[in-house]
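Note that one protein chain of the assembly has been removed; the remaining protein chains are unaltered in position.
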Amino acid sequence: MGQSSFFNELLTSIAERGRSFADFGKTRTRDRSAADIIDMCHALLTGKGEASGIALALEILTSYTSLTDGEKTLFFEALGEDFSVSQHDTLGAAQAYLNNPTPEHLINLSAAAEPKRLELLRRLNQAPDATLSLVKMRADLLNRITVAPALKPIDHDFVSIFGSWFNRGFLELRRIDWQTPASILEKIIEHEAVHSLDGWDDLRSRIDPPDRHLYGFFHPRLNDEPLIFVEIALCDRIVDSIDTILSEKREHTDPSAATVAIFYSISNCQDGLKGIPLGSFLIKQVVEDLRHRFKGLRTFSTLSPLPSFRNWLNRQIELQGEIEDSGLRQVLAQLEQESWWLDEQLSRHIARQLLPLAAHFLCNARDSAGRIVDPVARFHLGNGARLERLNWNADTGADGLRKSCGVMVNYLYDLDEIERNHEQFASTGLVNAAQSVKRLTRMVSDTISEPTHDEDSTRQTEWPRAGQALQL
Amino acid sequence: MGQSSFFNELLTSIAERGRSFADFGKTRTRDRSAADIIDMCHALLTGKGEASGIALALEILTSYTSLTDGEKTLFFEALGEDFSVSQHDTLGAAQAYLNNPTPEHLINLSAAAEPKRLELLRRLNQAPDATLSLVKMRADLLNRITVAPALKPIDHDFVSIFGSWFNRGFLELRRIDWQTPASILEKIIEHEAVHSLDGWDDLRSRIDPPDRHLYGFFHPRLNDEPLIFVEIALCDRIVDSIDTILSEKREHTDPSAATVAIFYSISNCQDGLKGIPLGSFLIKQVVEDLRHRFKGLRTFSTLSPLPSFRNWLNRQIELQGEIEDSGLRQVLAQLEQESWWLDEQLSRHIARQLLPLAAHFLCNARDSAGRIVDPVARFHLGNGARLERLNWNADTGADGLRKSCGVMVNYLYDLDEIERNHEQFASTGLVNAAQSVKRLTRMVSDTISEPTHDEDSTRQTEWPRAGQALQL
Amino acid sequence: MGQSSFFNELLTSIAERGRSFADFGKTRTRDRSAADIIDMCHALLTGKGEASGIALALEILTSYTSLTDGEKTLFFEALGEDFSVSQHDTLGAAQAYLNNPTPEHLINLSAAAEPKRLELLRRLNQAPDATLSLVKMRADLLNRITVAPALKPIDHDFVSIFGSWFNRGFLELRRIDWQTPASILEKIIEHEAVHSLDGWDDLRSRIDPPDRHLYGFFHPRLNDEPLIFVEIALCDRIVDSIDTILSEKREHTDPSAATVAIFYSISNCQDGLKGIPLGSFLIKQVVEDLRHRFKGLRTFSTLSPLPSFRNWLNRQIELQGEIEDSGLRQVLAQLEQESWWLDEQLSRHIARQLLPLAAHFLCNARDSAGRIVDPVARFHLGNGARLERLNWNADTGADGLRKSCGVMVNYLYDLDEIERNHEQFASTGLVNAAQSVKRLTRMVSDTISEPTHDEDSTRQTEWPRAGQALQL
Partner (left out) sequence: MGQSSFFNELLTSIAERGRSFADFGKTRTRDRSAADIIDMCHALLTGKGEASGIALALEILTSYTSLTDGEKTLFFEALGEDFSVSQHDTLGAAQAYLNNPTPEHLINLSAAAEPKRLELLRRLNQAPDATLSLVKMRADLLNRITVAPALKPIDHDFVSIFGSWFNRGFLELRRIDWQTPASILEKIIEHEAVHSLDGWDDLRSRIDPPDRHLYGFFHPRLNDEPLIFVEIALCDRIVDSIDTILSEKREHTDPSAATVAIFYSISNCQDGLKGIPLGSFLIKQVVEDLRHRFKGLRTFSTLSPLPSFRNWLNRQIELQGEIEDSGLRQVLAQLEQESWWLDEQLSRHIARQLLPLAAHFLCNARDSAGRIVDPVARFHLGNGARLERLNWNADTGADGLRKSCGVMVNYLYDLDEIERNHEQFASTGLVNAAQSVKRLTRMVSDTISEPTHDEDSTRQTEWPRAGQALQL
């Protein structure tokens, strides 16, 4: 910590010194336009001075944050046009390489095909606190790409350079607990996205008890900024409802007697790191650390929502007029009844309809690119987890009902099979699911449009409860 | 420190786990051939498994270190052929881009023109302690490039990725003193390259007294490995001999009364980081930190050798037969006399011949690429320092006599002019030298082959002693 | 932190081991009586085993916390009787020493006159976390002493041993800010006693802004337990109302431009350390640290309440029937009017009556032991501060009105005179007050019972506003 702030102070004093050499015109930092900043970017790429370079980089990043939304868009457009690859040079270099494929020609071609933005990003990164500023700049960029796809190549360069800077080798795992500085804890409160935190007491209940743990990834340059974090409950079984974990009146588990670790929340902190793979690596490192600390742990499982399930159900209705008499429309109507989940009979009735659909949704529903629809499922299955169990009435909070119809899933991380699962899912797209889940998928009628993988599904009505989680 | 070793332990246990999934054949790590390792590199690039990926990366890096020199050469050759850019794909992508310059085509072209080695290096970097291993691998590569220039494109990729990883923003400045862990101090002893260290007591004399300081750059991933370091003596004047600094009987300076900081040694620790710019940035940060700690400091100067001076003199003799009667050959012969520097009259005589030549050498001698010949001069002048003063009989150690004829140079870092000097030197190649040095260069006869910049040099015989160093 | 918890873990495992050797009977820890614990104390004093000793000490301290209030009283009574000085031995040793004053006899006498409790306390302190447990035990003891003065000698021993353990040389000053672990910050919230903290956001507003600071004393053995802490606001003048400091809409001061540091709150965290001098030393160290960090600071002052002023006023009424017509009774009645301080005319009227009385109270009112009545005044004057200024309507919070009638005081710490003030106050009891305060005291009628020091007081009606605080 001291190290990093000492370093930033030094950089700042060097930058201050450079400021006097760098002629930034008479405009004040807050009054610059996108065009001013682009001019400074050109100067940064061509300028040779060290002190001025750092000062310029700092000035660019600081001025950028004061831009209006409209000016930011102009800035990105100019970034896309002015700092791209030169067509002329690239084709020339490619032709030269074709004529005579020497090492030198290859290097020239690589250089020509590298957008100037990459070097610009590297030079901007010299400024104090630059890495965080650039991560935030990319978040702004991502917001614009949906409406302005022409900006995509810029993002490609951000992803490329972030891939090096946030290479797994540079990430630091840290345990977060009640001894952690408040400046970090407040960011946990702010970024918890799955089961939101209601202030400091709530946070304490998730990090201070000996059966509750929280881990985050940090980067040496973004000192007190967690990149992503995960919350874990130590238990004696694979729990089937989030209330078991979060309720104030929950039972406490002696960590030395715990056999199961439940990963019940994983949240990204930086929008600007979207698509940079952090989560899967985090889970695996945390599993290793937990195993080391608590020798009794045998089972590592999540308790996860199906955040796009309800949306998908609604789309099914829209797509298929004839499904009307299949009862789905009726079930969806029942879900609108107030407190339906407290009426046990009704709840059972709905479950009988929805759980098979949920299983089918998770295992078979694909998007236009052929990927599993649910992002959480895609993440854990892609990591090599097994779809272990569906849990009914598992999350009756507002969000849980609205998005997941109250269902939650246990994805099981069986260390002995995650690599195999991962390979299978990556190459064939087949989901590794427990028998009980497979049986549920077979109960789904052919009226659902997607192809199912178990064609000979028999319509068993057996109540879906997974047996034992596989042991490590 | 703890953080980093904790992290490495986690990585290692994940790697261990992956080992069982990754089929590395039956060969033991130490018995693999270059071909085996190249096979594993292919597997790493195509394989998708996380644990296996880290295990593979670790296995590749470990196996590599056990290769014989010959096998290492084979490994690099295969790396050059198998993991390069695909000509076919590149030209195709270039053509597609020419036909239709869409963002997508541009991204495809950039991707096609990126050698597969870059992604390979990124994946290798996931292994525990990988960054250091890759730095050492590059050192091996550099050793081979002089005899095998075809390997140059590989180095280009190393430089490119090291440029991101060792971006200035990621370097950490640390003060090294007697409170520093022994594991780091022993590396200082090992790598001090300018005025070598004779064990722990000698080291202590350079880091423990309050008027002696040592700073190094570190990288978060190379925890206890200094990358480069610099040694400083606080003084009350610009000293003119290294003995004044290193002698056991030297005078001590009260740091609060010191006005001058002398940078008397700067050493790289990692051959594999050659060409990655570290040194100039280090000096500037150290200047800022010293200014902050010792308010009386006004002047920052080096006391540096001219390591290629003697070589250059010898080459002059070889090149020019007619110089024989100019006296240079005679002077070089006198330098072979034992303890010539103790004979005051002889020493003065030689100085009168050699000092102008040294000044000329530093300011004017160029290599075939038009660069200043002396690497130390090139480094400091390129940083924006001024050639302030030449000092006779300044280093009568074996090395100092053999390479620099006992001459040492003060390069002055005047914070108010380093940016200007840097720009001038970078754009025009002109050396900023003090008047006294310029006068010396004018004393050199036209028999010296390189063009001098001061054509109208008058042959003043004035003894070359710079007046006062410019103040900050 | 790691160090300390590592140490505690080791101690605990040694204690666990000892538990098997130490025969604590069959009672469970929570079911022990005071008599059981006293038995264990005897065993601890005579027992020689190391592991058993630590185990016994831990068992005693743990059992003690489970005692009922009544049992705790019994425990202290037994501690007073069984572990005291032996009359017989002491008189014998005294006689022997008188007969023959050899060094050995002196040592014997000292030993005989030392209560066994001292050695008991030392041995108890071996247990993990024992120091904190003993501090809490003393807090229990102090609660009982008012009703059971016979327990006083026990406290004398606590004070004696705490005097060694909490010797100033062992206290650690730490800066507390938003980077401080939450486990420490929650204790600050809990113990702030002067201007109470309303949760984490309120705390943040006192430690995170660059013009707000908080320092605490810690002890190496009580790792995360602050002993005492002080809050400071950096300002550009000696502020005259707490609202200026605490209001959400307060003005912010650039720390580098600040000239005045206001100590506006100082709170003890450990009742069990009452009477162990910590506060004055804390203030002086903080002054030194602030001076070092913020070069512009010239003036160090408090903004303090008069917590016993209202009580004293009430007592004056009780004591003196004849004072009735002096107007004091009427003023006190006016203070009961709701929001009287918002009525400017009324407020001015009351001020004219009360401010002279407040000045008189601070300078002259003495308790039966001849000490200044107000504890806050006694503390700061005893430290060498000067009574600089009274501020009207300075604290209109509930507490401020109820205890201090809304008045607050600036005690000025002028580094050049605190030693002299301290000596004067300690030897003569004379209060060093600013001229404006002295003038106020002279306005008080002779009807007030205590002797005033300025007999020739002239009845100036000048509004009491101190001029400039003395400069450092």
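The first chain written gets the first letter, and so on, giving A, B and C; residue counts start at 1 in each chain.
Assume contacts are C-beta pairs under 8 Å (C-beta built on N, C-alpha and C of every residue); 3 or more make two chains touch, one makes a residue touch a chain.
All figures in this text were calculated on a predicted structure; none of them were measured in a lab.
Taking the full assembly into account, the omitted chain touches B, C.
Only one residue in the set C:P153, C:P209 or C:G397 touches the chain that does not appear here, and it is C:P153.
One of C:D31, C:D271 or C:E288 touches the chain omitted from the figure, and that residue is C:E288.
Touching the missing chain, out of C:C41, C:I60 or C:A130, is residue C:A130. On the side of subunit B, touch with the chain left out of the figure occurs at residues 1, 178-183, 185, 199-200, 204, 224. Those residues of subunit C that touch the chain absent from the view are 3-4, 6-7, 10-11, 13-14, 17-18, 21, 48-52, 84-85, 87, 90-91, 94, 97-98, 101, 103-104, 106-107, 109-110, 112-115, 122, 125-127, 130-131, 149-150, 152-153, 156, 161, 163-165, 167-170, 172-174, 220-221, 280-281, 284-285, 288-289, 292, 383-384, 415, 418-420, 422-423, 426-427.
By definition in this document, only the chains that are shown with their structure count from here on.
Between subunit B and subunit C, the least number of touch steps comes to 2.
With centres taken as mean C-alpha coordinates, the chain found closest to the middle of all protein C-alpha atoms is A.
If you average the CA atoms of subunit A and of subunit C, the two centres end up 51 Å from each other. In whole angstrom, the spacing between the mean C-alpha positions of subunit A and subunit B is 40. Not a single residue in subunit B touches at least two other chains.
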